[in-house]
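Presented below is the structure to which this report refers.
A single protein chain has been omitted; all remaining protein chains appear in their positions.
And now, chain A:
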Amino acid sequence: MDVVNQLRRQFVDYYTSLHREGFVDDQFTQLQKLQDENSPDFVVEVASLFFEDCEKLINNMARALEQQQRVDFKQVDASVHQLKGSSSSIGAMRVKNVCIAFRSFCEAQNREGCLRCLQQVTHEYSLLKNKLQTLFRLEQQILAVGGSIPVVE
């Protein structure tokens, strides 16, 4: 019992810290709510899908921005838009904010700005991935010892 409670407390703290630091927002909480006995791995599935999507999009953007002459800003913008949509669906707040700034650079066709934003996005994304993976590991641990995942409002 102690282990479970400890783990649960750890989970709650970590979850709250993610919120506080702005890695995730309310949307993520909503996703947690959707997880029930019918779809027990809902959040993990969505997160994996998000990571795949992210990597693909970031690669696209990197390739598009690497072109020395005539960067296809439209393509970059499309990718950023996708990324923004995905990140807001999952509740990845920081990533989403970077995407917003990224879009304005795309509209201004500012290559330097875009490259900077791309860097930022990649950075945020890897941070988030780490954090979420830690969170999921904690979840698994709780389940393994027979506890239930606490619902954090």
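In the analysis below, a residue touches a chain if its C-beta (ideal position, glycine included) is under 8 Å from a C-beta of that chain, and two chains touch if they have at least 3 such contacts; residues count from 1.
The criterion applied here is as follows: contacts and distances are computed from a predicted model.
Novice: Out of "Ethylene receptor", "Proteasome subunit beta", "ATP-grasp domain-containing protein" or "Superoxide dismutase", which one is the UniProt protein name for the chain not included here?
Specialist: Missing chain, per its UniProt entry: "Ethylene receptor".
Novice: Just name the one of A:Leu7, A:Val24, A:Val46 or A:Val98 that touches the chain not displayed here.
Specialist: A:Val46
Novice: Which parts of chain A face the unshown chain closely enough to count as touching?
Specialist: Where chain A meets the chain not shown: residues 26-27, 30-31, 33-34, 36, 38-39, 42, 45-46, 49-50, 53, 78, 81-82, 85-91.
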